[in-house]
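For this depiction, one protein chain was excluded, whereas all remaining protein chains were kept in their positions.
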């Protein structure tokens, strides 16, 4: 394995200074930093190969198409998808959920049907289901949380019924850090005949994910959280489902024939990719999964686990600090916390003065904060390129918060 | 004005050789090449400022937000939008049309209502209206073409009625090159109480466009066709319409509050931007409009007009070559043509052997080709960085097509 | 320390002035910022178009609380007409700090409540 110093050298932004101190970037759950390999893949694309993809006969267009479709193949392998036809590119995880909600949801859901989500979902996996159940007359239900910030699995038997058409849940919470028993939840959904959609926005970047092993029907994730560029996201879907679903957006590339009287759709995956895709970004995401695969997702998960273990240990000794979510065994590289009565904005601002970047707010997961009866929390989230020294810097800066704002 | 050589030096890809010959890139209507300023803006963003935007309290997030929202302001000014709140970022022009179709169309259209488009639309402005009129029971109508490949404006009086709720039309055709009398068509739509959506995918990159002067209700365009990156597109909309429209996709950033029982939407423009946006790409598009504004869109239009005038003159002397679309006065920088019975794929392939990149196919505009009774055409499309020597190379290569495939 | 947390701000945050409630206020306005959970209730007593008493209650970050405390001090004795003319610059001057776009929302929440209360308009742009 390469040294952490060598790996950090792959990420130019980690050299930055913020307010005179070296950047400590602990906002990885919001978006990750990008290695040179990803920046170079996109830059090379624009400097050497840029053209619109598909159906172009000239050399640049064939090169661009080969790069774009090649990335699809590598991304498919990264999550062990049976076929690259099952990899549909979107802007982000959010669009991927909306695609399923609009295409599958609008065609399928009827009054009386239920969609089950959980109280630990990111808004991306809440609002589309609110919108679509309202439109279709279906009912939206939630799996609540227990005191540890994990799912009330004891209620699943009551909540999952033959009325449930879809169980959509997060593999790893972006606030609680909780890693859910994904394969087991998928099986539970299937046992009542419901489909299972897994929000992998936090799991795919940080844990080994194998869609065939999970046996999920849909998986969504975002490129920008996994060393890839902004503007790239993925929907993986079961082939027969994707084949049967009507298209979402209409336009170029997603059609086979357009006549004034009507149109015929293209085959997978293009049926769901209307218009010029985010070509450079998907090529960048291809480079990102290569980068992660080279590191090895087992190593990534292990490294981040060690970081978060050290962080939770050290943080729990900070006066007045309360960590949200489960114990270390069930936790990925995310630690959200409160610090006495001090508002998270003040924590983040004072940390920033020392170059430590954490996030403050509801992290697009208001229902979790409602559960805890707090408006917001502070959140440190880790990537493999973080160091134990950075955790020291975090803790030191938190002492300063007490010094400045303590009563 | 800088020399063309100096301008060409801004575009690294123009140094490329294809099959041993310098690249002649004449596929600009499909996508444009990118100047260094755009590549650098994105690279700098990732190397120095990358963070998720909005609500981040730390320095990087504030910088990223300032860059992202700053680009919105510059793009608003580029089309003279009254407010940057009216600039909504999408992946491409196609998504922008779909946004209007899903949000405005689903909420508004009823059986008996009509949507009017034209026979010269790109599929991006056809298929969403087919999908949404089917869903809502509204009727889709077309303005046909006349023999010159321009719109049958004489039929507008019959086609535009008080049943028409929206007139959606292209400002400049990507096949015929035809520049439509956009402001006049908008006024005609308004005179029957219909809204006007302008597909500016080909006009915004090549002609000065002023939404206040056009007085259109919606304008869509794509960043990648105007020196900007892939993955960036824009919907401009009239403020009161956008305010009244329901959201399209649900997720983070587009909401103000999410409770288990329901959600409240964010204000414009974010109401329509769900999830992490294409941050780097929009910053790149901001650099692209700066680049174009520096050149001056009047100059761009003038230069491309000279190029296309020279091209049509020289091409019309090639044996068997027939140009689709109107005369030079009504034409932007696009020349689609047929060459006797030779299939456009063969034309493009033989040109490619000499480094000349043109497109062959239906260019996502099958209804135009149906009108001409041809399955496909060859298309050369120009940008300001093209040269008159490149037109010579095009014509020489076409002679070779005759030599190789002539009977 | 961060320029945001200068002495005066910390003082108002730790020892807020006019925090609490008035007896039968003439104007009461509640506003909040759901993105960070800042909340404020502003109460005013008015005589002859002039603010004679002011109080606020709420919770939130140091910036929003200090801003509320400083603002209540400042508005007592001012006419409603004058307050209608206040802008974001007036508050930033009171706070005496440079402020990024996210924290600006915190700083301006009390002004937003004041304006809405004075104009009687819900959700008015500050």
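Per-chain numbering from 1; labels A, B and C assigned in written order.
Keep in mind that, in the parts below, a residue touches a chain if its C-beta (ideal position, glycine included) is under 8 Å from a C-beta of that chain, and two chains touch if they have at least 3 such contacts.
None of the values given here were measured: they were computed from a predicted structure.
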| item | value |
| --- | --- |
| Which displayed chains the unshown chain touches | A, B |
| Option from B:16, B:152, B:256 or B:345 whose C-beta touches the chain left out | B:345 |
| Candidate in contact with the missing chain, chosen from B:183, B:241 or B:405 | B:405 |
| Contacting the left-out chain in the complete assembly, out of A:12, A:56 or A:200 | A:56 |
| Options B:260, B:374 or B:395, residue touching the unrepresented chain | B:374 |
| Residues of chain B (touch criterion as defined above) contacting the omitted chain | 19, 343-346, 349-350, 352-353, 360-362, 366, 369, 374-376, 400, 404-405, 407 |
| Chain A, residues in touch with the chain not shown (by the definition above) | 54-57, 61-62, 65-66, 69, 256-257, 264 |
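Criterion: only the chains that are shown with their structure count from here on.
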| item | value |
| --- | --- |
| Chain occupying the middle, per Cα centroid | A |
| Where chain B and chain C are represented by their mean Cα positions, the distance between them in whole Å | 47 |
| Averaged-CA centre spacing for the pair chain C and chain A, given as whole angstrom | 38 |
| Rounded Å distance, chain A centre to chain B centre (Cα mean) | 31 |
| Numbers and ranges of chain A residues touching at least 2 other chains | 19, 345, 349, 352, 360-361, 366 |
| Chain C: positions in contact with at least two other chains | 34-36, 102-103 |
